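Of the protein chains in this complex, all but one are displayed in their positions.
Going by the order they are written in, the chains are A, B and C; count residues from 1 in each one.
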Amino acid sequence: MARLSSRLLALIPLAVGINLALGKFASATSLPLFLDTVGTVLVAALVGPAAAVVTGLVSQTAFTIVDGKLMWMAFLPVQLGIALYAGLAARYRMFASPLRAVASGLGLGVIAATLSWPISLLLFGGVTASGVTLVTTALTAVGVPLRWAVYGASLSSDLLDKAVTFLLVYVVLEALPRRMAVRFPAADRSRGRA
Amino acid sequence: MTLGYRPGDGLLHRTHPFTTASLAGAVSVLVFVLPGVLAPWGLVAGLCVLAAVSGLLPVLGTAAAFSAPFWGFLILIHGVFRDDLGTAVVLAGRISAMLTVFLLLLASVHPGRLVDAMLERGAPFGLAYLFGATLQAVPQLQRRAAAILDAQRCRGLRVRGSLVRRARAVIPLAVPLVLGALAEVDERALALEIRGAGSGARRTPLDPPRDGAVGRLVRWFLLAAVTGAVLWRLLS
Amino acid sequence: MTALRFEDVWFGYGAVPVLEGIGFAVEPGEAVALLGRNGAGKTTLTKLVMALLHPHRGYVWVGDRITQGRTPEQIAARAAYVFQHADQQLFARTVLREVAFAPRQLGLPPHEIEALATDALRRVGLDRVGHEHPYDLPPAQRKLVTLAAALAQQPRVLVLDEPSQGMDAPSIQRVADVIRSLASEGVAVLAVTHDLSLVTEALDRTIVLDGGRIAYDGLSATLVTDATRARQLGLGVPPGVQLSLRLDLPGRPLRLADVAAALRAPEKGGRSAG
Partner (left out) sequence: MSVHLEQVAFRYPGSGFDALRDLSLEFAPGLVHLVTGRLGSGCSTLLLVIAGLAPHVTGGSRSGSVVTLGLDPGGSGRRDLAGRIGLLLPTPWTQLSGMAYTVAEEVAFGPANLGWNRDRIREAVDGALRLVELERFADRDPRTLSGGELQRVMFAAIVAMDPAVCLLDEPAMELDLETTEMIYQHLPALARERTVIVATTDLDRAVRVADRVVLLDGGSVIGEGNPADVLGTARAVEAGATTSAARIAYLAGIAPTFPLTVSAAVERFSR
């Protein structure tokens, strides 16, 4: 692994901490959101896709260890996809306005759902995190074939979550003071100012 | 934060972290590869014996508690709505086997010793640091998020009640959480540099776990078992 | 009506008792220091004031309301809390918007919010940096921003957690001046601190917590001039007070400015300062 600079080494655990802290807030206040990738998307917008990938992978590992359910490691490819997509979105200035942020967030929602769909279906028979599984159960109950029930459930939750996540990262990037933003190479570009 | 680690000196505690990790890896492959509805449950039984021998019976209780919601949904979706109890049993077995082996791993492998084992095998400092520092940063950020909510509520922010109000509380929580973390990056990086993180020297593991011939033998056996099962499944 | 009253308050985390039988009252205009070793229950007590925690037994009165059954958001209309670490709450893009957060949450009209925010900034001496980003200010000034944010809440009770920590002498003097002016306007101030200079400059009464019980509740002057008691708390008698005692200055002045004034006045015995 390329020698990570000390600043990046210091940033990534904090970004993972942000993922889990906001994730816990969302579940504690029973919001229909995960909010557990804000840190990953933020690192993509501040530093770049590679750093975001590392954040995503470490994040997934931390998630599963903290929950004690290490089989969720199977969803690593989803984290990889989110990190790369967010890095790309940042490069194309998708955090320059709330509209662009929400639009690209919805795009990620589709991708994230499509990536997690086969994993959830084939490995776990559609039974994963409690919120999503409720939707799957409901759809199966009304006769929707399992394959589409799982996809529908993933899509409905990921679309909203990823759109809100991108909007939140837009708000955070706007709140950054000049002296802090300039310390991160990709910050100005993703905000459409470079 | 040792997340489920239980101090002890049973069989699994004395096993080298890599051996226990290999067991966890092997089980998570075998549950998908071994044929037969009851195969995963066979692994679960084996793990229960291992837990008993290693003095980690309480872990089985946690594993059962974690598995219960999955069993419920599986029976509901596959058993009731899709009238396919067989799939429900297999999937429940897989989930239970993986949960059990991973909880045994968490309970018997101390994160600090795993990091030392990684370092001793030449893992780069960055990887070891990310693993260790993240496990400690997570609870720290969660405490800070709670403190931020306290601070904002003391300034009149309403966080309970309607969905809209709860959602609106996300910004006065997320922004200080992120700004506070980013403001801290420099200080953390300074501390790392000063204490030799960028020194280029190979970090000395402080207390690497002992690894014996038995451990290596078991790891080879597990590898052979998994490869055999996969090949057998592909060829048959 | 008292501004803040604790009536036989008991609190603990699980079986571990933290506060046992706490009783005291703070009148409007009183400035009270809350001292005690780490773990004596100081922060817990301040959280009980803000209804972040509720007593297991006894009552906490903020003005004419008890905190039982109330949330911090409701108490925020009467009491404000300045946390030890400023970075826990800063999120607006300018200092002015940060200070205006509370009045806006309390639903005040825009022009009133603006007036409250600018006045609060003036009182902490940050009126020139209203349009700066809070994070572009050095840490000590960020603490003053959170103090201004609390002032803008027009609290009847103001709780401060280590207000002078990380500050240099001029900033500590400003915090002392703000506390004294608030007290003169009838606000009750409760400050958790380890800084006996701040106590001497601005906090006339002191409550000492020890092992979850009140070990002392009286004039700060008596405690501050008692070296052994201060040492028990791991605190030091401020230099100005030491000077006043060792020179036996008439009237025993304690505040820095008063000690200096006493030294400047021509001595009766013709002892001219060399």
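Here, a contact is a pair of C-beta atoms (placed from the backbone, for glycine too) under 8 Å apart; a residue touches a chain by one contact, two chains touch by 3 or more.
This structure is a prediction, so every number in the text was calculated from the model and none was measured.
J.: Of the chains that are displayed, which are in contact with the missing one across the whole complex?
T.: Missing chain, whole complex, touching shown chains: A, B, C.
J.: From the list C:44, C:197 or C:220, pick the residue that touches the absent chain.
T.: In the full complex, the listed residue that touches the missing chain is C:197.
J.: Have a look at C:14, C:69, C:107 or C:138 and name the one touching the chain we're not showing.
T.: Residue touching the chain left out of view: C:138.
J.: For chain B, enumerate the residues touching the unshown chain of the complex.
T.: Touch with the absent chain occurs at residues 1-2, 110-112, 115, 125, 128-129, 132-137, 140, 184, 186-191, 193-206.
J.: Across the whole complex, list the residues on chain C that are touched by the chain not included here.
T.: Touch set of chain C with respect to the missing chain: 38-39, 138, 140-141, 165-171, 194, 197, 234-236, 238-240, 242-243, 246-247, 256-257, 259-261, 263-264, 271, 273-274.
J.: Mind pulling the chain A residues that touch the left-out chain?
T.: Per the touch rule, chain A residues meeting the hidden chain are 6-7, 13, 178-179, 181-183.
The rule is simple: only the chains that are shown with their structure count from here on.
J.: So what's the Cα centroid distance for chain A and chain B, whole Å?
T.: One centre to the other, that is 19 Å.
J.: Can you compute the centre-to-centre distance for chain B and chain C, using the mean CA position of each chain? Integer Å is fine.
T.: 45
J.: Using Cα averages as centroids, what's the distance between chain A and chain C in whole Å?
T.: About 42 Å, centre to centre.
J.: Residues of chain C touching 2+ other chains?
T.: Those would be 91, 135.
J.: If you look at chain B, which of its residues touch at least two other chains?
T.: 144, 159, 171, 175, 179, 183
J.: How about chain A: which of its residues touch chain C in the complex?
T.: 174-175, 177-180
J.: Contact residues on chain B for chain C in the complex?
T.: 144, 147-148, 150-160, 171-172, 175-176, 179-180, 183
J.: With touch defined as at the start, can you tell me which chain B residues reach chain A in the complex?
T.: Interface residues on chain B, with respect to chain A: 3-4, 24, 28, 32, 62, 66, 69-70, 73-74, 76-78, 81-82, 87-88, 91, 94-95, 98-99, 102-103, 105-106, 124, 126-127, 129-131, 133-138, 140-142, 144-145, 149, 159, 163, 166-167, 169-171, 173-175, 177-179, 181-186, 188-190, 192-193, 197-198.
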